[in-house]
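If you scroll down you'll find the structure; I have some questions about it.
Note that this complex is displayed minus one protein chain, with the remaining chains in position.
The block that comes next holds chain A.
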Amino acid sequence: MILVVSEKNDQSTYEVMQWLKRYNVPHFRINGEDVLNIKMLDLNKEVILDVQGNEIPLSKVSVLWYRRGSFNFRKSVAENYEGIIDTESKVLNNYLFKYLDTKKHCLNNFLYAFVNKLYVLELAQDAGLNIPRTFVTGNKGYALDYLKNEREVITKIMGSQFLIRNTGTIKMAYTEQVSDQDINGFADSFFPSLLQKRISKRYEIRAFYFDGRFYSMAILSQGNKKTETDYRKYDHELPNRAIPYQLPGEVEDRLKVVFTKLNLNSGSADLILDNNHHYIFLEINPIGQFGMVSKPCNYHLEKKLANHLINHGAEYDVTLNEGHRCKGK
């Protein structure tokens, strides 16, 4: 059985599962929103999850596709105990995902889904990729010096993307250019912030990595002032062109080293091709939206991913008979 761990409204998960359904392959999806329990965890024997009434013995799982979310053992408890329950939940999550990691074929895993942006940049540089000069400071003097040296500087969050919903408005962390005035307006000491030299870009590249291959897309945004710093600020009238792209082999090889060091067998990498035609590595997002690469480039990643899960399921699965694995049309 293929186990899919995701979140409720994830469109890509839905599309991959449509393929699993078409091929008639046994699969089960657990969403981060589902409340689960452990029916039993008999060390070195068997683990049986209870997912809203469905019994899932992990011995029957051959492949895990970890897309996002985690196992949610939430139980209503008195407020003071929530911290303890959270900690206990973490122990269980770590054990269960470790169990799956060692015993099953996993396409990504919760264990490796949270990467540290700063560490990843260092890894990338070690692998021979160019990175933008990156500086973290919470000191006004240092920030002004950095700005003086690098001239054009941007700031972005170090953690993962967030949304703050206020009545009627949504705030999102965009990458923004920083000016002298901005910094002069700060107190002498402020919360440590990431500053990066702004890179003049010819185009931006999003490379989805999976099964040892890269499926890349270039986003041509230069002609369009509004999106020059962060293409997520869509220009709704005329969306930036996104086209299929082929990274040079040596860039792919270096990226592969980074993914491997992070224990990731799938994920998205963001790069920039600067105006001097150098590839500059920006970041890796382990649970990146591959639908946004798959559709404009017609890569059919949803189908490829489903086939990958099925093929690996076949290698490990002893409970399936041939009839369950009708491939092709």
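As a working rule, a contact is a pair of C-beta atoms (placed from the backbone, for glycine too) under 8 Å apart; a residue touches a chain by one contact, two chains touch by 3 or more; residues count from 1.
One rule holds in what follows: contacts and distances are computed from a predicted model.
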Undepicted complex member, UniProt protein name, chosen from "SPASM domain peptide maturase of grasp-with-spasm system", "Alpha-D-ribose 1-methylphosphonate 5-phosphate C-P lyase", "Quinol oxidase subunit 4" or "Amino acid ABC transporter permease": "SPASM domain peptide maturase of grasp-with-spasm system"
Per the touch definition above, residue among A:115, A:199 or A:242 touching the missing chain: A:242
Absent-chain contact - pick from A:39, A:140, A:198 or A:300: A:300
Interface with the undisplayed chain - residues on chain A: 15, 18-19, 21-22, 218, 220, 223, 238-239, 241-248, 277, 295-300, 302-303, 306
